[in-house]
Every structure is written in structure tokens, then in C-alpha cells.
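Missing here: one protein chain of the complex. Every other protein chain is in place.
And then subunit A:
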């Protein structure tokens, strides 16, 4: 890595920042210009992410020292396989949501475009940073933009849900700060790699305090990840947000998962000395409870956006529980699940609005109550003569097919990548536990399979309601630019299915890098060119 290649690591943060600033300067009213700038930035991010994916696939991590200060004094960005995968996911989802927003949503309010860019900047920064305080700063950049995105388009429901979202996240940020300062007070550093070194040497009487600080920090992460008792803000906020905003917000909960993966495995992984495995049971049990809550929420709701919110919770719970299982191979499977679920949930959020468009408001609720009370049967008999033989319009067929693909992906049924990912988690769980399978493993397996079942039931029911029982009076008008992103995300899932071998090998080595962070630690502490610092 020489010359300009070295600076590619910082580019995913700089590109959207410059683009966002340029859009503000260009003025929000010049739609063509701002759309062109935004498109350039999001496409560039995808290209960058592809290059960085290749760059990260090496035994050493890439460290970028901002201002060329020595690691312990300055700010470092660290690129390893996990960061590269997360960057790629954010870039792809960003591109899809951006294209979708060009259809009509960017006009629903002011400053959608710059907020979108800053959102991407915060996401990328959180994935790249190598120290806890900058993680906080990038979390805040991301959240500040997400407040604006969640409120985009205004309206009573959005403001009501947005108020809760902002308050909950502000409190979580305060907890984050408390955690960070306790950690600094005890360990004297915020650099994650250095912290992992010092964890082993902390005096026995200070260890409790340090662990408390990290646990407070963990609560802040888990609020973002929407673990069960901390995640009630999620479904209303995501359901109320405009479609492209909801799609990009859906990766926000994965940032919490990323932070847990990174920090928890680095500080409390197998090589962490006396503190190894701290809080493992909490992650596992919390993940299981989150899956249960998400499944129940999914069965209980009659409204598609809330259903998508519940599926975000199920995927968060699955990931947390799989991380809590504490096995390298299970983490590898969980990463595959992460990739698959981010893409499919993103596609589902975008699809919902297309499906709902043109239907009467509250049609799904009406359909269910009609079923329950047997009302409207006479009416249907009258209509039967007319409806026989009416062809399904092409648009509805495309939407129906996409809906089916989403259902298969979210539930984890074969043949798409959702199944492969769940299978990877389950089979490695069984393989690693040997002849006697522990109760927690059974619980995790049961939770994974039952949540898939709940998803199938809920998706089937809403699919029948949406496409058969109460279809739109006429086929909705859908622009090409709106269906292309959905198709793109689903196609990526299909590609992930076909290329599951190389993908899971890549993710497996990412998981190994997380569980045995020797190369991460050495790479960051002994970053090349140490003497070049001032």
C-alpha cells in the first residue's frame, strides 16, 4: 500500500462529507445538480467499497493515522475485513435508497440530499474508526443525520415517533459518554487496540470499575441494536419514516451490532485474560428475548412497515444471540446472515411503499376485520362474475414476485441466501458443540427456526391480503427508478447465494480476525512509519 492507495481508507468518510457540503452550497432547489452530486458520491462509495474489500483481504490490517500522529496520541482509522464488509453494505444500501428517493421522496421535504450524505459519512466513519471516542463522534454524526431523515416529510406520526427516537438516542449517547469516561479514567486510553492490551494488566481492584464502564458502553450499543428491553423505539420510528429514509435507517441498528462485534470481541474475546467472556450470557439471553419479541410483534401486526420493523428486531436478536454463542465459526455464519439480512430488509422497506401505493388507507386492517366478522361476503358474490378472468397486471406481478423473494429471504427458506446464512449458523452451532448439545444451543436453534416460521406466517398473511384479498383498485404507477433499486438488492442476495462459497470464506476469515485479534492489535499498535510522527 503506497502512495495514493494509502489514502483510500479515509475516502469513504471524506467523499460523502464533501458531497453533502457541495449539495448545501449548490442549494436545495436545484434538483438536477444536487441529484447528480449525490449520485456521483454514492456510486463512488460503491466503487471505493469494492476496492477496500479487496484491500482488506490480507493478513494485516490497514491503519490510517490522521495527521500522521503516532497511534497512541492521534486518531487512527482501521480497515479490516469486517469494516470493509460493513462499508460495502452501507454503500450498496445507500445507492439503492438514493436511487429510490429520486423517484419522488426527495421532494417530500427540504435538505434530504445533504442529510443523506452525512448519514453515509457517519456510518462509514463508525465502521472505520479505531478508538472509542471517535466511535462516539461518528455515532453522533450518524444519529444527527438520522433525526433529520426520520422526520423527513414531517406529519404528525413522524414527529410523534421521531420525538421518542431522539430522546431515547440522546439518553443512549449520554450513557455512551459515561462509559467512555469511566474506561478512560481506569485504563488511560481510548484506542481500542491499546485498551485490549491494557485490559490484561489492569489491577484486580480496578477491574470491576472497568467492566462496569464497558457494560454501560454496551448498553448504549444495544440501544442502537434494539435488544429487547431497549428496542421499543424501533418499530414506530421505522414505520413512520419515509421509505428511502427507513431503508437507510435499517442499517443503523446494524451499527450497534457492529460495535458489539468489534469492541466486545476485542476486549472480552478468548485472549482477553481474566475478563474473557464477560457479559456473554447477557448477549445470548438478550438476543433470544429479542427474537421472541420480534416474532410476536411480527405475528401481531397488520401493517407492512411495522412488519418490516419487527423483522429488523428479529435479525438483531439473531445476530446478538449468535455472537453471544462465542464460537468463531458461528460468528462467521452470523456475518453471512448480517449481509443477507441487511440487503433483504433494505429491499423489503423499499418494496412496501410500492406495494402500498394505490391501495386505500387501512385496507389491510379492513381485510382482517372482514375476515373476522364475515362481513362483505354478499358483496363479493356480486363481484365474482366480473373478476373472473381478469389478468393480473404486469406491475403487480413484478411486485408480487419481489414480495415473495423478500419473504423467502427474511424467513430463511431455501433457495436464497437467507437460508444459507441460517443454515451456516445452525450447522456450525451443532458441529462445535460435539456429542452433547447444551440447552442454550437448543434454545438458540429453536428460536431461529420458530422466528423463521413466524416470518413465513406473517408474510403469507400480508401477502394474501395485499395481492389477493384487497388488491389496489388499479395498478399503481411505479417509475423504473423505483423498482430498479429493489431488484438490485434482491439480485445481490441471489448473487450472494450463488457465490456463497467465496463469500462465507471471506466472512469466516473476518470472524477469525475478530476472535483472535492478534493481527489487529499488532497492526494498530506498531503501525508502519511510527518514527514519522512529529
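Quick note on the criterion: a contact is a pair of C-beta atoms (placed from the backbone, for glycine too) under 8 Å apart; a residue touches a chain by one contact, two chains touch by 3 or more; residues count from 1.
Here, contacts and distances are computed from a predicted model.
Engineer: Which protein name, taken from UniProt, belongs to the chain you can't see among "Na+/H+ antiporter subunit C", "Electron transfer flavoprotein subunit beta", "DNA repair protein RecO" or "Xanthine dehydrogenase family protein molybdopterin-binding subunit"?
Structural biologist: "Na+/H+ antiporter subunit C"
Engineer: Which one, A:166, A:283, A:298 or A:421, makes contact with the chain that was left out?
Structural biologist: A:166
Engineer: So one chain is hidden, and I want to know which residue out of A:18, A:178, A:219 or A:299 touches that hidden chain in the complete assembly.
Structural biologist: A:178
Engineer: If the hidden chain were put back, which of A:25, A:156, A:203 or A:480 would touch it?
Structural biologist: Of the candidates A:25, A:156, A:203 or A:480, A:156 is in touch with the missing chain.
Engineer: Of the residues listed, A:137, A:276, A:457 or A:525, which one is in contact with the missing chain?
Structural biologist: The missing chain is touched by A:137.
Engineer: Mind pulling the subunit A residues that touch the left-out chain?
Structural biologist: Residues of subunit A in touch with the missing chain: 133, 137, 140, 143-144, 147, 151, 154-156, 159-160, 162-164, 166-167, 170-171, 173-174, 177-178, 180-182, 184-185.
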